[in-house]
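Note that one protein chain is taken out, while the other chains of the complex remain in position.
Moving on to chain A:
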Amino acid sequence: MSRVILINLVRFVLLIFLQVFLLKNVALYDLSIPYLYILFILLLPFEIPNVMLFILSFVVGLTIDMFYDTPGLHAAACTVLALVRVLFISITVQKDGFDNEPEPTLSIMGFRWFFFYASVLTLVHHFVLFNLEVFRINEFEYTLIRWISSSIFTVFLMVVSGLLFFRRKQR
């Protein structure tokens, strides 16, 4: 249990640093901006209580907000992400199917499931994020392009990092 907490803590700090000091300065054609930090919420263990999940998502969002100067924006998007995560997992994964608290990583759940999971959640998160940021409907076309291209970039980075830390199943 304490090992899980430690791993998640390290992941939190690493992802925030990566996001704020590296990915913040990366933008392809001023359109595609990766928000890799949501990987932290995606990789929380299956068994985490809902209260904890929502509090953590909110905190992660707010931390990013502090560095991006947009109080509340990322926090809102992350809470939506947490809700979608709960729904998605309750639909696609059977309860009490997992032993010793596995996490929804690429190496445990397989490429196909993880890719689907990451894509859906990223799309929802980015949709809320970009539309809240713009806060008006008449720029919808541009927001749409930004949404799709950023999502592709983020999912790509997620899959890459998943393959980078790939471990074979011990079962």
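Here is the rule we go by: contacts are C-beta pairs under 8 Å (C-beta built on N, C-alpha and C of every residue); 3 or more make two chains touch, one makes a residue touch a chain; residues count from 1.
Following the convention adopted for this analysis, contacts and distances are computed from a predicted model.
Missing chain, UniProt protein name, picked from "Sugar ABC transporter permease", "Ferrous iron transport protein B", "Cell shape-determining protein MreC" or "Chemotaxis protein CheA": "Cell shape-determining protein MreC". Only one residue in the set A:F12, A:F54 or A:F156 touches the chain that does not appear here, and it is A:F54. Within the set A:L36, A:A82, A:L123 or A:M158, the residue that contacts the chain not displayed is A:A82. Chain A meets the missing chain through residues 20-21, 24, 27, 30, 33, 50-51, 54-55, 57-58, 61-62, 65-73, 75-76, 79-80, 82-83, 86-87, 132-135, 139, 142.
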